[in-house]
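In this view, the complex is presented without one of its protein chains, the others remaining in place.
Lettered A and B in written order, each chain numbered from 1.
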Amino acid sequence: MTIDLTQVRGLFFEESFENLDIMESSLLDLEIGNFNEELINNIFRAAHSIKGGAGIFQLEDIVTFAHNAETFLDEVRDRKHSIDQTLIDLLLRTGDILRMMLLASKDNNEYDTQLVQACQNELKQALTKEIIETPEIISSEEIIVEPEVLRQWHIEFKPDLPILKTGNDPINLFRELKELGELTVIANTDAIPNFADIDPQSCYLSWELILQSKASRADIEEIFEWVIDECELNITVNNLENLESPTSENLKSIEVSEVETTEPIPEIIAPMVSQDIVVEPTVEIHKEPSDDIVNKHVNIQGNTNSIRVGIDKIDNLINIVGELVITQSMLDQIGENFDNSDIIQLRDGLSQLERNTRELQENVMRIRMLPISFSFNRFPRLVHDLSSQLGKKVELILSGESTELDKTVLEKMSDPLVHLVRNSLDHGIELPEQRKQAGKPEIGQLHLNAFHQSGNIVIQISDDGAGFDIEKIRAKAIQKGWITPEENLVNEQLYEFIFQPGFSTSEEISDVSGRGVGMDVVRRNIRDLGGSIEVKSETGKGSKFSIRLPLTLAILDGQLVRVGKEIFVLPLLSIMESLRIQTKLVNSFTGTVEIYKLRDDYIPILRLYKLFDIKNTATKLEQGLLVIAEGDGQKIGLFVDELLSQQQIVIKNLENNYKKVQGVSGATILGNGNVALILDITGLIQLFRNQTKSPSYLPLGATRYE
Amino acid sequence: MAHKILICDDSVSIRQMLALTLNDAKYNVTESKNGMQALELANQHNFDLIITDVNMPLLDGLSLVGKLRILPEYRFKPILLLTTETDPKKKKQAKAAGATGWIIKPFDPDKLLAAIRKVLR
Partner (left out) sequence: MNNDIIDISNKYLTFVLATEEYAIDILRVQEIKGWSKVTQIPNTPNYVCGVINLRGTIVPIVDLRLRFNLDYQEYGSMTVVVVVNVISQNGKERIMGIVVDGVSDVYDVTETEIKPPPDFGSVISTEFVKGLATVSDKMVIVLDIDKLLNSDELAIIDGLSQSEI
């Protein structure tokens, strides 16, 4: 028989990765010296399930490896090992190896067998018991070659009285035997007691079976496999030549098809059982913890193009659409015989429509929202591995895991978060001795927190470590020539330097947080998402990074500006201020660029109408407005005709039907149906730089300190 | 009428595999993912056969068999255990709990159906 297993195969891998996630999180939750039965069972079951599934798909290497892991875990479950760091590390590694093997098998790739072997050996050595049996992968493969000849088998089968209680019915065994050849069944009724003494749930019969078949002894024994310990079974073979039917006088011979009549027991059972006292089992229904775990660990890396949406979100949408339909039919009705007295109703209807539309928009956006736990969940392992690698003791605290944010934002934030966490562990939290000397608890705290704040999501990474070394940062900035030794900067201004390319205070290059590539990239990634990052630090007490991100990439808070007849959208987040230009503060720089002096900053002026070649606009600076915006750490003054309203806009992609345009991040459709382009400040600055053909024109516009 | 079979395994892929095979062989299959759920379902429906995994959360396979055997409807019904254990000790445990027999994982569809034929006519 063939059944298409490809679909199940995919399911198996997905499930196995979920199991590995459960295994890992359970391992990380284990406390040293504390035998937590539930967690250990979770871990065991994960390995066990993977082994079981792998067998079906003939992934024999995985079966063997998982079997070794299972054997070890079995001992752990039997409390033969103490829960210590070595054990947890070994099992974490075991999980990693399994993941590697599964990933490779999934894509039919090779994997490093040496790693597998090494880990397998470790598992074996860790066993208290000497021998480790390899699992029978396919038992049917072990064939004892017997010549296929017709033989007469003589089987004496005397089941124990309670055999029926295990659900075994001798008649089924006989039917199976009959499949093997010609069967004669002789029932022995001698043991049946007087009617009054009969226990209807017992089997008093015994049988003598004669089978003419080419089957081997193993074939026959297999049929009796499940009852072998509950019966007397005697199998002998006669040569076919001296075939003689041994019918003794006190035995009745019956064909198997009539066996039912000799075996009245099942018929008697039914009515009698129903008179039995029905024992109500006490069943307590628990909420399934395993399901919770699985839901939390939905694999997001694997399916980047699909999204799992909770039913409640869909239900909400259906409700809103329902309301929308009602509103629409109401408006229809008003429109049918409209006269001026209906104007109030019309206004009500329209405001209802507006509310429905807004709700619909909000709820559709919510579909893309995922809890940040998807990203946070990888940190327990990371922190565990890194802190033991660095010899540090760290407690990781996660909060606000259920805070939701856009799937794309979530995915793109993953790497920056990892970087920040690594940094905190590497540079922030001190070694246990140092902490002790500083009068702090040996175990450092690393806190990941997420929450919503006025339409943004804020993610904070804070530690109670040493804080930034101000003097080191200062020295580095001087060394890099960013400041002169005479310059006196406040701490906040100095912190800015850690986001500069090429900055690293770590004297030795550490393989944990790498070298100076890092914080600048982190900030760029965050800015690409329309977000910002700020840092606070206190020497000896720790530091805190706060990342502020838009909830979604599909909607943007925009400022509409007019240049001539064209309307553009500027992301509100990138705007710092808008001002009327005082011409006396405008200077020319190298004759090509106008510079505006704003307090202590010199900001280049970008005349949008010039850059975009727009006619009929304000050309005198005093006629328009200057919008100070920031992109990738650089400030620029955009000269526009006027500011219009601020509104939430839905971002549409230009690339779908056209292509990427420098300085433009997308488009949106305004209330009147017209299209407005969304400007990308960073792109504009580059465009401006290219057009003025003076790569160094912006030396003062670069924000060195904010 | 098709025989009604209840399958119970915490692994989705194993369940799917069982269901595919059994549906294909024209059995009427109900799925459950742990012993608790299986027990509840068994109370509500009268299954002709129950196939269950051993290692499961909430209620393991052996305990499930024990609880089922208390129910009058399931006193003599076949119950098969899915197990990776080839250890005779484990088999003894299974029998002691009241299981009819066992199916060793991994199994192929033919083996599975052959095992079922041993207990369902």
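Note that in this section contacts are C-beta pairs under 8 Å (C-beta built on N, C-alpha and C of every residue); 3 or more make two chains touch, one makes a residue touch a chain.
All figures in this text were calculated on a predicted structure; none of them were measured in a lab.
Touch, as defined at the top, links the missing chain to these shown chains in the whole complex: A. For the chain missing from the display, the contacting residue among A:G624, A:G637 or A:G663 is A:G663, taking the whole complex into account. When the missing chain is restored to the complex, the residue among A:L28, A:L611 or A:L644 that touches it is A:L611. Interface residues of subunit A with the unshown chain, by the touch rule above, are 524, 528, 566, 611-614, 632, 652-664, 667, 669, 673-677, 682-683, 686-687.
In this text, only the chains that are shown with their structure count from here on.
With centres taken as mean Cα positions, subunit B sits 31 Å from subunit A.
Residue ranges of subunit B in contact with subunit A, taken from their complex: 10-14, 16-17, 20-21, 24-25, 33-34, 36, 39-40, 43, 53, 55-58, 67, 69-72, 75-79, 82, 84, 86, 92, 95, 98-102, 104-111, 113, 117-121.
Chain contact summary for the complex, subunit A toward subunit B: residues 1-5, 7-9, 11-12, 15, 41-42, 44-45, 48-49, 51-56, 58, 63, 67, 70, 135-140, 164-169, 171-173, 175-176, 201, 223, 225-226, 229-230, 266, 269, 273-274, 276, 278-279, 281, 283, 285-286, 288-290.
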